[in-house]
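Here the complex is missing one protein chain, while the rest keep their positions.
Moving on, here comes chain A:
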Amino acid sequence: MSDKTMSAEEAVSRLESGMTLGIGGWGSRRKPMALVRALLRSEVTDLTVVSYGGPDVGMLAAAGRIRRLVAAFATLDSIPLEPHYRAARERGTLELTEVDEAMFLWGLRAAAHRLPFLPVRAGLGSDVMRVNPGLRTVTSPYEDGETFVAMPALRLDAALVHVNRADRLGNGQYLGPDPYFDDLFCEAADTAYVSCERVVDTAELTKEAPPQSLLIKRHTVTGVVEAPNGAHFTSCAPDYGRDEAFQKRYATTPWAQFSARYLAGDEQAYRSAVGEDS
């Protein structure tokens, strides 16, 4: 069995401009920020990003890497509105496929199930239909005859997710209260890169946590990246909470200044800069 460990740079080197990229987590929670930072250091651009959006979306939008965003929202949770996402939208520079949260989930599930679409009772009557003129409906072939939205599969070229632990083979474990949709992102993608707080031996995974915490299965994983504090400044329960002070700095510092201070160097330089300023 193959060792899938690699560096964040190596994972990002396998991504290409123009790809459709799914990013796990939710809002400002358990986002694969070390991978996003590595992506920002690369030349990869023109991305279609599929995300329950948080600062991953804000940073990539601010850096001009997103051609199209597929999302139901973008938020920093404790700061309700994502400032850089807002700015990009208000400039009119971000193409958006705005869908409902459940439609998004059904789209991931359709992709994971290799279906072209799944019917969902959501979207009809709302302006989601107006702003997505490509969306089609489907009528139940049974007696009820109800009409549903046919949510197209959100098939991804690659997925980036962050979990608490993983082994070298790609078995990923979450220890917090919510799995979000990270396993589905991996299943919906052709390739998936899982960063984790700590790489451990396989036997270590179930020593102190039950087997149902093993969220991500290795057959859906391409690369494993050990990235301690890799979700910073988003939360990664129970290893750490959100760095609220730093998040506030992110939200209030002009992007060019923030980017120059924290994103110009590598991940080690990022950690040093965060440490110096806290």
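Just so it is clear, a residue touches a chain if its C-beta (ideal position, glycine included) is under 8 Å from a C-beta of that chain, and two chains touch if they have at least 3 such contacts; residues count from 1.
Criterion: contacts and distances are computed from a predicted model.
Novice: So one subunit is absent here. Using its UniProt record, which name fits best from "Extracellular solute-binding protein", "Carbohydrate ABC transporter permease", "Carbon starvation protein A" or "Acyl CoA:acetate/3-ketoacid CoA transferase beta subunit"?
Specialist: Matching "Extracellular solute-binding protein", "Carbohydrate ABC transporter permease", "Carbon starvation protein A" or "Acyl CoA:acetate/3-ketoacid CoA transferase beta subunit" to the record, the invisible chain is "Acyl CoA:acetate/3-ketoacid CoA transferase beta subunit".
Novice: Touching the hidden chain in the complete assembly: which of A:28, A:48 or A:75 does that?
Specialist: A:75
Novice: Out of A:6, A:102 or A:209, which is the one that touches the chain we can't see?
Specialist: Only one listed residue reaches the unshown chain, and that is A:102.
Novice: From the listed residues A:128, A:216 or A:263, report the one that touches the chain absent from this view.
Specialist: A:128
Novice: State which residues belonging to chain A touch the missing partner chain.
Specialist: Answer for chain A: residues 26, 52-53, 71-75, 80-81, 85-86, 89-92, 98-103, 105, 120-128, 130-131, 146, 177-181, 184 touch the chain left out.
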